[in-house]
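Quick one: the structure is below, questions incoming.
All protein chains of the complex are present and in place, except for one that has been dropped.
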């Protein structure tokens, strides 16, 4: 916890550097003061099969899901999604000729049912 | 919003045409009258590592997740899932020799924490 999943349509690559976007997102979360830095676990999925509406071309999207343990206030979740959207927007280069939608959702993880285990590098 | 994620096991390919299924799903949503056509953002993931139960072979599945902003009634969500299942079923060709499970889930997105930005093709 927290988990970030970045999805982006293939027509945003190669201009979009997934590693750079993930770093921007993780820094935004680390800077929020809500999490321990090593706990932030992020992944990016490039979408090579996608469809926006019913138009075959000219559209793209990048979407971020933030999953965090339940219990944070609506205000904190709103601040986190805004911070992630800002980071995503800055890290996504402009693309002429494409309608691009950027979005961020926040999901609560059921705290009581969350189980975890950590193994240090020396273990 | 809304977001669709189609997952299907690799043994349904190549008969299953992901682009065709996505178009069927998006048309079903667009035809529901609940959404603006350009807002429907869909992706397909082919699953090359999967396991149904504990049987090594002979089973397949295709699963659709519809994520939409919270606030719609249970009846509307039920109608949407039924419409998506119908579209999925029609778009999935029959496969002799395989037990195939088709399913649709509907997830509410936390409306207060959802953030988005649109960039037009000319911007």
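Just a few scattered comments:
Labels A and B are assigned to the chains in the order they are written; within every chain, residues are numbered from 1.
Please note the rule applied: a residue touches a chain if its C-beta (ideal position, glycine included) is under 8 Å from a C-beta of that chain, and two chains touch if they have at least 3 such contacts.
Just so it is clear, the model here is predicted, and its values are computed rather than measured.
In the complete assembly, the contact with the undisplayed chain comes from A:38, out of A:38, A:71 or A:94. What subunit A contributes to its contact with the hidden chain is residues 1, 3, 18-19, 22-23, 26-27, 30, 37-46, 67, 109-110, 112-121, 123. The missing chain lies against subunit B, touching residues 7, 9, 45, 47, 49-55, 58-59, 61, 63, 74, 77-78, 80-82, 84-85, 89, 94-108.
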